[in-house]
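Here the complex is missing one protein chain, while the rest keep their positions.
Chain nomenclature is as follows: A, B and C, assigned in order of appearance, with residue numbering initiated at 1 for each chain independently.
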Amino acid sequence: MKKILGIALGVVTSIGGFLDVGSIATSAQAGAAFGYSLLWAVLLGTICVIFLVEMSGRFSIVSGHTITAAVRKRFGFAGFILPFAAALLVNLLVLASEIGGVCVALQLLTGIGFQVWAIPVAMALWLLLWLATFDVVEDGTALLGLVTLCFVVAVFKLGAQPGELAAGLVPSLPAQERAHYLFLAVSVIGATIAPYLFLFYSSGAIEDKWDKSWITANRVIATSGMSFGALIAMAVMVVAALTLKPQGIRVEEYEQAALMLVPALGGWGFYLFIASLAIACFGAALELSLATAYAAAQAFGWNWGENLKPRAAARFSMTYTVFIALSALIVLSGLNPMKLTLFSMAITAVILPLTVMPFLVLMNDRRYMGSHVNSRFSNVVVTLIVVLSAILAIIAIPLEIIGSR
Amino acid sequence: MSRVIALERYVGKPVRDADGAEIGHLHEVRVRAEAGELVVSEYLVGGTGLLERFSLAGLARQIALVLGVRHSAGYVVPWDAMEFPEDEAARCTRRAADLERFSAVPPEKR
Amino acid sequence: MIRSDYDATSHAGVAGYPTALSPTVRASALLASRAMLRIAAALILAAIAACGDRHEQELRSAASWSKTALVVARYWTEGQVPGTYARRALEKASQELAKGPLPDAAEPVDELRAAVERGDRDTARRLLQELSAR
Partner (left out) sequence: MNDIDLVRDILDTQVLDREKRALGKVDGVGLELRDGAPPRVAYLEIGAVTAWARLGPRFARWATRLASRWQGEAHPYRFPWSRVRDFGIDIEIDADAERAPPLDLERWLRDKVVKRIPGGQ
């Protein structure tokens, strides 16, 4: 019985926790500019993240290690420090985008500029972690995250045609604005395959002491949780395609994205968009701050744990404190939140191979996985998606910079 | 007289044989527990080096390994045939041809 | 003699580490490389087009911002969005339009913003009718 509850909670929290500032911003911009035709990027990203999340759960269950600790043990300090530093830097940009997302939601609500909210939001985030009631907070924000289902409701209310939706699932290349199209494609993929997702999941599996009986449960949670989560991300794109694109409104600022739910849900739509943005980003920021502190503790051998009082893990708690402070400074600097989000997602796609490939090598190492090593198929699928997205990103980012300046 | 070296600085670094040719990277030091002490029995110098210094070339080789394109092999160097000069690469006192080869089938241990 | 776990002699297809490139991997690698070529070619074309696109992009962005202003004002007059948001969105729209290729499009947007600031829905409705008639 406890396992069924565990699975249910696992699925619900991954649905609520799936959406973040990256998926909302990239899906909204993609839907407004290219309609359904970038749905395939969400699908591709989701397939890859399902494999990665399932693998990370299986890895911790079978090997008893977390991924970060195992990468250092397997590749040595010199081998592990490069991907670790790259992931840390990207996490900082993504956390700044998440905090920026919450601040922009407050700006939409109150009309007061997002920079003013940077410190209060960062303080609230830090306080929740500092008072170490994280597992309650994490599940709470994930359950609240279910508010993002309003996008799915809007899709039904707007009466999207399944036939056209399916067409968007096939990769294509539009006649013009190809550079921007590809940039959005890699940003969507980068937003979907967020490395901190599977690193955090593997730490969770260790903390919840999943044993081998959890292998199938892990597969269920990874597959259904991520798929439902991806449906919401697709819903955001579809709603933008149905409400913003026909009116010729492109999403360059959140003020424009905030309009998308009004046609389907009226006055409620505006406030539901703000609630979805704020809650999804806050939940993601919590998870990302903790994931970063986990990574540092697992890398350098400190005590770590969801509910460790700061007194019992000073370096661990100082890591997320400094990390949140730095991200708040980036938001304070006034960088355009929408642009910061999109570039952080694209850069995530660029460094995907650096964070995913070492993990893939571990998944094929019998000393860690015994008979539970990866199948050749999952190796090829993940490698192709990850390497292709990185190459696309390396090409698309410069083009976007030339195009948009 | 005896000398203590920081072994971790030699791990993953190239190893030369008696002729000065590079025969791979030091990727394992097999030790035996004897009377509460760990004593070296042999060194494993890998071809692709399982513990390659993590360079993009190393990553590419690892991906190839994952996709089953190539497998790594290397030499077994007995303890008395390995020297660790002060600030140079580790050196094996025998020629590669005289060394026993091994193919890295990851042991099923643990 | 090497312990059994490190098989010193056999080089034949060692379990789990086949030496030959398996057919599925070779096929997918070929497919991937052909797809890569097509994408690379498309991107080089995109790069050349990107410079020409910029002017087109500015026009598209200006059209988008003026449409945004109209929609925001309309929703405000229908009470679907609050005044604080509408004022700020219209202000942003007029700034973007002023920078864009059609700066004089910003002028009616400022009038709308003034109406929203005064909370005057009738004037806003009248302005909207005039604008959509033009």
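Assume a contact is a pair of C-beta atoms (placed from the backbone, for glycine too) under 8 Å apart; a residue touches a chain by one contact, two chains touch by 3 or more.
A quick note: this is a predicted structure, and the numbers were derived from the prediction, not measured.
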item: Touching residue (missing chain; options A:Ala8, A:Leu89, A:Val136 or A:Ala314); value: A:Ala314
item: Subunit A, residues in touch with the chain not shown (by the definition above); value: 64-65, 69, 72-73, 76-78, 81, 127, 130-131, 297, 300-304, 309-311, 314-315, 317-318, 367
item: Residues from subunit B at the interface with the omitted partner, ascending; value: 1-9, 11, 27-33, 36-41, 51, 79-80, 84, 109
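The rule is simple: only the chains that are shown with their structure count from here on.
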item: Inter-chain centre distance, subunit B versus subunit C - centres from mean C-alpha coordinates, in Å; value: 51
item: Rounded Å distance between subunit A and subunit B, as computed from the means of their C-alpha atoms; value: 40
item: Cα-centroid distance, subunit A relative to subunit C, in whole angstrom; value: 18
item: Shared interface positions of subunit B, touching two or more other chains; value: 65, 67-68, 107-109
item: Touching two or more other chains - residues of subunit A; value: 366, 376, 380
item: Touch list for subunit B against partner subunit A, complex; value: 8, 11-12, 51-54, 58-59, 62-63, 65-68, 106-110
item: Of all residues in subunit A, those that touch subunit C in their complex; value: 107-111, 173, 176-180, 182, 247-250, 252-253, 255-256, 258-259, 262, 266-267, 269-270, 366, 373, 376-377, 380, 384, 388, 391-392, 395-396, 399, 402-405
item: List of subunit A residues in touch with subunit B within their complex; value: 74-80, 82-83, 353, 357-358, 360-361, 364-367, 370, 374, 376, 379-380, 383
